[in-house]
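Structure provided below as structure tokens; questions to follow.
Just one protein chain is left out here, and the rest sit where they should.
We just call them A and B in the order they show up, numbering each chain from 1.
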Amino acid sequence: VALELTLRELAERLHGRLQGDGDLVIRGVAGIREAGPGEITFLADRRLEDWLARTGASAVILPADHADQRVPGIRVADPRAAFRIAMEVFGNGHRLIPVGIHPSALIGPGTELGRDVSIGPNAVVGAGCRIGDGTTLLPGVVIGSDVRLGAGCLVYPNVVIREGTEIADRVILHAGAVIGDDGFGFLTRDGRHAKVPQLGRVVIEEDVEIGANSCVDRATTGVTRIRRGTRIDNLVQVAHNVEIGEDSILCAQVGIAGSTVVGRRVTLAGQVGVVGHIEIGDGAMVGAQGGVTKSVPAGAQVSGYPATPHGLARRMYAALRHLPDLVREVRRLRQRLDDLESQGGRRP
Amino acid sequence: VALELTLRELAERLHGRLQGDGDLVIRGVAGIREAGPGEITFLADRRLEDWLARTGASAVILPADHADQRVPGIRVADPRAAFRIAMEVFGNGHRLIPVGIHPSALIGPGTELGRDVSIGPNAVVGAGCRIGDGTTLLPGVVIGSDVRLGAGCLVYPNVVIREGTEIADRVILHAGAVIGDDGFGFLTRDGRHAKVPQLGRVVIEEDVEIGANSCVDRATTGVTRIRRGTRIDNLVQVAHNVEIGEDSILCAQVGIAGSTVVGRRVTLAGQVGVVGHIEIGDGAMVGAQGGVTKSVPAGAQVSGYPATPHGLARRMYAALRHLPDLVREVRRLRQRLDDLESQGGRRP
Partner (left out) sequence: VALELTLRELAERLHGRLQGDGDLVIRGVAGIREAGPGEITFLADRRLEDWLARTGASAVILPADHADQRVPGIRVADPRAAFRIAMEVFGNGHRLIPVGIHPSALIGPGTELGRDVSIGPNAVVGAGCRIGDGTTLLPGVVIGSDVRLGAGCLVYPNVVIREGTEIADRVILHAGAVIGDDGFGFLTRDGRHAKVPQLGRVVIEEDVEIGANSCVDRATTGVTRIRRGTRIDNLVQVAHNVEIGEDSILCAQVGIAGSTVVGRRVTLAGQVGVVGHIEIGDGAMVGAQGGVTKSVPAGAQVSGYPATPHGLARRMYAALRHLPDLVREVRRLRQRLDDLESQGGRRP
């Protein structure tokens, strides 16, 4: 069952440069510490440099400029990205994914596919889309009309991307994520909520990753934007017209309400909630379950509900544990004061 | 690629009355402020009346009784609803959706489809269902047996509706929502949890909207019910046997535990949690992240954990910020009292 490729064939597939014996047979991929014979690994983190001599792997995906000339391998610009493709090829990804387009996939009229696009079974792509080189859509993905997906994207099964969404290169969308769903907008009159058509869209920049079953809503008008390099975990809610800066981290089950602007290199820990129409400055950090009710300055660290500078929050919650004792202490003090007053000098 | 319709053809499609030049070519839709030549817009909100003269749109969907006789357009009973259909037609919705039933869709035996039902690729509808006029199922929707879906419903991709669910007219279910999943019910004996079969169902009334990846569980026995006009955002959990009244708002990531009754015109802000077997009265509001642990009277506003009347909660959390200072202050008072006592009149 397992796929076999020669190192030469794999080098072609990865658009890399062959080093060493091109006839070596590769049957799978693994981490540099775990790999064994017949497997290819990769070296991207220079702290793992020592492992190059020790790995059990038959071959290594190396940076283009790496000094080593002896190990059988493939030289590429981005070993990590190439390894991810190798994972797919050998089915650590999904062996079902055909090279090319599965016959059950549906592609709308006017949609343009780049080179080496793979589209899995039962995927549906709307009309007027553009899908970049080397992008992979896994089974059951549904993409509306006029969507742009960059090069080297990986879209896991059953993801839904609604019409008009724009996604840049090397974006990863995990299973069940929903991108470009309607914002939650209503006009309430006499207590009834009329739906406001959501005419905006979602823009996701390069190297963003969005977790399983997470939701990024389209803007009411204008754009909901997630900037380059931001990583979003599972079950996260990003509401309409939110903007998130570069290289931020949103942990699982975070929720951000409408029109809030989150800076770059911000960290929101698990289950954090952020109200709408505020700003979270660059480099700010919000502790797990924090409830952010007003803007947070750049570099600030806040936690708790309502979110408070982290040092104060720690003292608050430590003091809270002693609050029942404090109540009793104050009662005792009052009693002693009563006694003193009644005993000693009465007030004039 | 783009679809073109004459204004006359579109009027027929929307079951509306033509006003002005029927040969006008329409190629898309947009909001009244953004629209340009070749696009149709709509007027529903009378506060936007002024825009009728200023819009760049070629035509306008108008209320049936609107005074203007000059602008090219289509008169309908509900301009907002008609505009939504126009969005679909022109693929601001999903151009892939065929008029009619896609050949890859599967319809179970005994299922009855109303007029103008559209069913997208790879949708699966069970046996014995009834789907109302003009309802649209997008790709990858899976519907169990004996489901009733009213007229004018819009079911986004990869939604799952389990067997026996009953859904009224004009309901919108966003991508990935799961309706009628088993309630979370077990019989625990000797520490092991035996599953209790969940034999009830879900009933969703008219004009309800349910967000992406939200879940509404079926009742253990009886009914989980969401009443007319209630709007539910993404990633919300509604447990078995919950009832939610008319025109309520549940923001993203809200969770309601089993058998709780939520009144009408209630607002639950983002990430609110509500325990089971309580009541939230009509018109009540719960602030973001509030944890509701006991019943809330009609009209009350509560927030915090455990949820507390909003005014008190604000004072509580403001005071909490000063709690570390208060602890120190009490320590100082005790010291002063010690001094006074030792200095002055000793106790008898």
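Here is the rule we go by: contacts are C-beta pairs under 8 Å (C-beta built on N, C-alpha and C of every residue); 3 or more make two chains touch, one makes a residue touch a chain.
Keep in mind the model is a prediction, meaning the values are calculated, not measured.
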Selected from B:V142, B:V223 or B:A300 as touching the chain missing from the view
B:V142
Among A:V25, A:I101 or A:A175, which residue is in contact with the omitted chain in the full complex?
A:A175
Touching the hidden chain in the complete assembly: which of B:A64, B:A77 or B:L106 does that?
B:L106
Can you name the residues of chain B that touch the chain not displayed here?
104, 106, 108-110, 122, 124-128, 140, 142, 144-146, 158, 160, 162-164, 176, 178, 181-182, 184, 186-187, 191-195, 197, 199, 213, 215, 217, 221, 235, 237, 239, 253, 255, 257, 271, 273, 275, 289, 291, 293, 305-306, 308, 312, 315-316, 318-320, 322-323, 326, 329-330, 333, 336-337, 339-340, 343-344
It is residues of chain A that touch the chain not shown, namely 1-2, 30-31, 33-34, 44-45, 80, 83-84, 87, 91-96, 104, 120-122, 138-140, 156-158, 172, 174-176, 209, 211-213, 229, 231, 233-235, 247, 249, 251-253, 265, 270-271, 288-289, 304-305, 317, 320-321, 323-324, 326-327, 330, 333-334, 337, 340-341, 344-345, 347
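In this text, only the chains that are shown with their structure count from here on.
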Between chain A and chain B, centroid-to-centroid distance (C-alpha), Å:
25
